[in-house]
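Yeah, one chain of the complex is gone here, protein chain that is, but the others are all in their spots.
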Amino acid sequence: MSAFTAIGEDREIDQNEFTPGIEPQATWCPGCGDFSVLKALKQAMPEVGRTPDEVLLCTGIGCSGKLNSYFESYGFHTIHGRSLPVARAAKLANPGVEVIAAGGDGDGYGIGGNHFMHTARENHDMTYIVFNNEIFGLTKGQTSPTSPKGHKSKTQPSGSAKDPIRPLSLALASGASYVARTAAVNPNQAADILAEAIEHDGFAHVDFLTQCPTWNKDARQYVPYVDVQQSDDFEFDVTDRQEAGEMMYEVESKLYEGEVLTGRFYKNDRPSYGEEKRATGEMPEEPLAERYFDEDAQWERAADELIEKHT
Amino acid sequence: MSAFTAIGEDREIDQNEFTPGIEPQATWCPGCGDFSVLKALKQAMPEVGRTPDEVLLCTGIGCSGKLNSYFESYGFHTIHGRSLPVARAAKLANPGVEVIAAGGDGDGYGIGGNHFMHTARENHDMTYIVFNNEIFGLTKGQTSPTSPKGHKSKTQPSGSAKDPIRPLSLALASGASYVARTAAVNPNQAADILAEAIEHDGFAHVDFLTQCPTWNKDARQYVPYVDVQQSDDFEFDVTDRQEAGEMMYEVESKLYEGEVLTGRFYKNDRPSYGEEKRATGEMPEEPLAERYFDEDAQWERAADELIEKHT
Amino acid sequence: MTDQELIWRIAGGSGDGIDSTSRNFAKALMRSGLDVFTHRHYPSRIRGGHTYVEVRAASEEVRSRGDGYNVLLALGDSFARNPQEDAYYGKEELKPLTENFDDLREGGVIIYDEGLIDEEQAEEVGLHEKAEENGWYVYPVNLRAIAKEHGREVMRNNAGIGVMSTLLDFDTSYYEEIIGEVFNEEIAEANRTVIRDGAGTAEEFDEHPDLQMPTAEEHDEEQALVSGSDAIAYGSLDAGCRFISGYPMTPWTDVFTIMSQNLPKFGGISEQVEDEIAAASLALGASHAGVKAMSGSSGGGFALMSEPLGLAEMTETPVVLVEAMRAGPSTGMPTKPEQADLEHVLYTSQGDSTRVVLAPGNHEECYEQIRTAFEIAYDYQIPTVLIYDQKLQGELRNINVSFFDREPDGDPGSVLTEDEIEEAAHHNSGKFQRFNYDRDKEVSPRTVPGQKGGRYLATGNEHNESGHISEDPTNRVLQMDSRLGKFEYIREELDEKGNQTHYGPDEAQYGIMTWGSHQDTVFEAVDRLNEAGHSVKALGVSDMMPYPAEEVTAFLESVEECLVVEMNATGQFRGLTQKELGRFGPKLSSLLKYNGNPFEPAEIVEGFETSINGEELGDTTMKYVPAAGD
Partner (left out) sequence: MTDQELIWRIAGGSGDGIDSTSRNFAKALMRSGLDVFTHRHYPSRIRGGHTYVEVRAASEEVRSRGDGYNVLLALGDSFARNPQEDAYYGKEELKPLTENFDDLREGGVIIYDEGLIDEEQAEEVGLHEKAEENGWYVYPVNLRAIAKEHGREVMRNNAGIGVMSTLLDFDTSYYEEIIGEVFNEEIAEANRTVIRDGAGTAEEFDEHPDLQMPTAEEHDEEQALVSGSDAIAYGSLDAGCRFISGYPMTPWTDVFTIMSQNLPKFGGISEQVEDEIAAASLALGASHAGVKAMSGSSGGGFALMSEPLGLAEMTETPVVLVEAMRAGPSTGMPTKPEQADLEHVLYTSQGDSTRVVLAPGNHEECYEQIRTAFEIAYDYQIPTVLIYDQKLQGELRNINVSFFDREPDGDPGSVLTEDEIEEAAHHNSGKFQRFNYDRDKEVSPRTVPGQKGGRYLATGNEHNESGHISEDPTNRVLQMDSRLGKFEYIREELDEKGNQTHYGPDEAQYGIMTWGSHQDTVFEAVDRLNEAGHSVKALGVSDMMPYPAEEVTAFLESVEECLVVEMNATGQFRGLTQKELGRFGPKLSSLLKYNGNPFEPAEIVEGFETSINGEELGDTTMKYVPAAGD
């Protein structure tokens, strides 16, 4: 029997189970978009049939990183920009665990950009939610990699001279196999997208637009938003890389013109990293973590296997 | 008068000036593609009209990083993956200097990936040459981010389970304004492309295929290669982002099928970071470095400008 | 007016305007002729949570946080209620009251906003009981209502100021003057009305507290109210620094922000970049190109600078980094002070450390030592780190304006001009010899890109005289000895600067040593101890590397025992002292605090008395670590 009976447990799940008794009320600022991510995520959990004890939520540092405090599950609130490498190893160690990583736009696209690129290319089977408020929230409102050009802040008093990064295009070019954008103002779409992302067998990237009324006061609240899947104005095939790429480019550009386009942009079924790695024989079939709890486990001895080469 | 008379000096330039007297012969392995980068770069210099004293070459660590030892100019052989941030600040400090950064595929796309992405988006006016040998050369042959899937090495004994990254696509998605690929086997194209890249006013990324006969023995030597600009089989507009993107995707995929496609893929005239930053008023019009050599410079006093706020 | 000191706390939620109100208040007191010193306490949270700022004011010099406080303006946390967001949480809004009970002195004054803090709730938490026990004067006023009546809710802070003016006989004219400077006339007027209304309301109270405002006499000269961060930023600008690269991180962000806002005006460049590895690397690139450059960070951000810092050491690239400490390890307590990054800053990065580390003890030293940092870095071509902490960063303090009246320094240090390059040593291939064996004060002058005839190679590998990579053992030793040999000359230079601060009677029986931001708190404690009949002197050490061995030796030799006061759990500075001057180990004991709150002077007094009496500390917020037995 597994040492991890929470994994795959089949029972009714109530989204309230994901509200921690210790900090039931989040302390984000009034009107913060982060509340919506929390809500959507809680809402998605019963849909994907996972209980708090089988979910590992890894976050970075930022207002976004506080998600861990308000979402009941196993959690690892790591350091700024490093949620992905921590998360993906946990998945390799115990593929039965549902691994979700989350962080801010500074956390994920700024300091953590390299891990984003490499985790996407490796296509680890996990979900990555980026709270994109186009600002550094927790450090009090500096320009972030997604802040629009010309954006004024304390550290860019005359306005940013930098074009913002294109998170969706980067995810695609890097190799993410599921790419979507949703917005705090769009709670049902958000919950659906998160559920899809979690169920996707590969690296699912969700760029979640979360308004920051405190530091991005004059920024749009991401309304009105358009769901590209619902709108007749957009026609493209989410499984076609080229069409997806063009759509993403448009979506990214339009955001800075005030048009909020959301939805699923790309979905592809290439094997996840775990599958690839098992196929090469470089990863055990049984979850590695199980072995440490198996009293009958046979541990290989270096002396038996290797010393002969040296004699 | 400028304190930097080497800058913009107008005189005959001989490419041999770029051969250092101290290490005139490079010690790369016989047959190494790195020799070609060195040759092409030396060849490009008279074309762009720059002398050794007005060029700053910043490299990372790797076989590629040794370029500094064999190319005579100002040089900063930095640390693994960090040539770009060092280089771009030097350019901001003294825009008259011709700044070139160079490194390996591990250096630039692995550990340095985040700087690559952000330097490209900021569109600093500089050239970035990546010696792409699809391997970690200096550390003795481990899988690199561009090694093909299935590539066996000491650290991936059963073959890499990772899809290689797409350096050209990433450059484009990140915002590079000049993107090209050339190969060591193609010395004239290489010199031309490097000259173009250097003359380009923005971030120019050149992915330079450099065979590593020592660790990538069975890898192709990048022959036969095709120059997409010379071949009738390819038709696309290098100034059209979408067409460029599709071309890059094909080029990247084909490489792993044994077809070596090279040439210019993208060129765009958006303003360089220096121009943008000067336009916002956050960068002085005169090269900042000049001021330190100007005996008549007026240095602002904190007491005069700022203390009033505190009284 | 009295000769009492005022220690005033304003408490509310983050975002309730605590910061600006306290700053204006402190400035007003300063203008009135008092000396002021502030202390901030806040959570790592943008809105809500319990925050306070303390303003200490007296007619004589005030140079530290005091002991406890005597006036509380408790606003209540206005962000504690947020029903739309499911964020209506318990008694949070009471915290600005309840969390401040402990430190209020006997006879102290509480003014609280009835508009947010329910009287009944206040009763429930035992306010009146405690007030009776401690002889507190308690004044509930509906500040919120007053504010709303004349303007917006945020003006309730000023309603509180009004109440105070009546109760403590505080003349609001300077305060109103400042209100006029920071707001447009309409808002200023509304605020003034709020103040007056508050004052009027207070007149209805029968009982007034004993405490009154301290008597102010005009300062001899004009004063400026500055924080440690201001002092560091202004010192950097005056040092000729015109390039900064950084990434935000509390508490370093302040220096970065002040520099970013002013550099464009000063003809310089500020870059906010992708991460701290890049930030430090950019500073190196700019410096390599001839510009005086700095970067910095806190905790984890500085940890990411470890590798570029080593590159600066090996390439002898001048650079100034500042490290603003906060409570660690890891993310720790981001808004709380601590002095636990000393060893990290001294030793991070592989290989033998070749850096200078300075730790200023107060605001003036922040300004002076960052200037010294630039001088040393650029003259000696060595990375120089200024280490300070969240406490010093945010404390406001009045300083003579004339203090800042200094010449800026545009000298790029040991760099050659093109004319000098022509005369200088070159390899016969034409390469400039950047790293000569034969050096004056172990410094080999450098050139910068674009200079004719100056080309050379800077590399993080060991290298020969021309900068080319070399693994020759003899060359290795010569280059290492040059890099490390600089310390001897730097030590001399620092001795001339006199960065260490001595305090108290020359001939004292006992010593107290400290470093960094607690210096002036220790000095205040020394005064009290001597007044109480002890014989104590103190030494505030700023030079961490190279260590001022002679000066400290003389100090330690002159005392019987020495208590080392620092804000960390392992006694890092005491450890450094033992490493450098081991034989004094048996004389040294430690007084440590690492609960996130800085020492108060009385705690140091208590710690000292405990140490000489060989007693146990009653207070569990501190730790006493005696000298190792022989």
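For reference, chains read A, B and C in written order, and residue numbers begin at 1 within each chain.
The rule is short, and it goes like this: contacts are C-beta pairs under 8 Å (C-beta built on N, C-alpha and C of every residue); 3 or more make two chains touch, one makes a residue touch a chain.
Keep in mind that what you see is a predicted model, and the values were worked out from it rather than measured.
Asks: Would you mind listing the shown chains in contact with the chain that isn't displayed?
Replies: Per the touch rule above, the missing chain touches A, B, C.
Asks: For the chain left off this view, which of C:Ala525, C:Met544 or C:Leu576 is in contact with it?
Replies: Only one of C:Ala525, C:Met544 or C:Leu576 touches the chain omitted from view, namely C:Leu576.
Asks: Given the contact definition stated above, which residue among C:Glu92, C:Glu313, C:Glu561 or C:Glu603 touches the chain not shown here?
Replies: C:Glu313
Asks: From the list C:Leu97, C:Leu346 or C:Ala377, pick the residue that touches the absent chain.
Replies: C:Leu346
Asks: One chain isn't shown here. Among C:Thr98, C:Thr354, C:Ser466 or C:Ser590, which residue touches it?
Replies: Looking across C:Thr98, C:Thr354, C:Ser466 or C:Ser590, the contact with the absent chain belongs to C:Thr354.
Asks: In the whole complex, what residues of chain C lie against the chain that is missing from view?
Replies: Interface with the chain not displayed, on the chain C side: 43-44, 277, 298-300, 302-304, 306-307, 310-311, 313-315, 325, 327-336, 338, 340-341, 343-344, 346-354, 459-462, 469, 471, 473-474, 476-477, 480-481, 484, 568-570, 572, 575-576, 578-586, 594-597, 620-621, 628, 630.
Asks: Considering the whole complex rather than only what is displayed, give the residues of chain B touching the chain that is not shown.
Replies: Against the left-out chain, chain B lists 25-32, 35, 61, 63, 77, 79-81, 110-111, 113, 136-140, 142-143, 145, 154-158, 214.
Asks: What residues on chain A make contact with the chain left out of this view?
Replies: Its contact residues with the unshown chain are 3-7, 9, 20-23, 52-56, 58, 61, 66, 68-69, 72-79, 82, 85-90, 92-94, 96-97, 114-115, 117-118, 277, 281-284, 288-289, 291-293, 297, 299-303, 305-307, 310-311.
We adopt the following convention: only the chains that are shown with their structure count from here on.
Asks: Let me have the rounded angstrom distance from the C-alpha centre of chain B over to the C-alpha centre of chain C, please.
Replies: That pair's centroid distance is 41 Å.
Asks: Chain A to chain B: how many Å between their CA centres?
Replies: Those two chain centres are 32 Å apart.
Asks: Using Cα averages as centroids, what's the distance between chain A and chain C in whole Å?
Replies: 37
Asks: By the touch rule stated above, which residues of chain A touch at least two different other chains?
Replies: As it turns out, chain A has residues touching two or more other chains at 110-111, 113, 145, 156-158.
Asks: Show the residues in chain C shared as contacts by 2 or more other chains, in ascending order.
Replies: Only 264, 270, 274-275 qualify.
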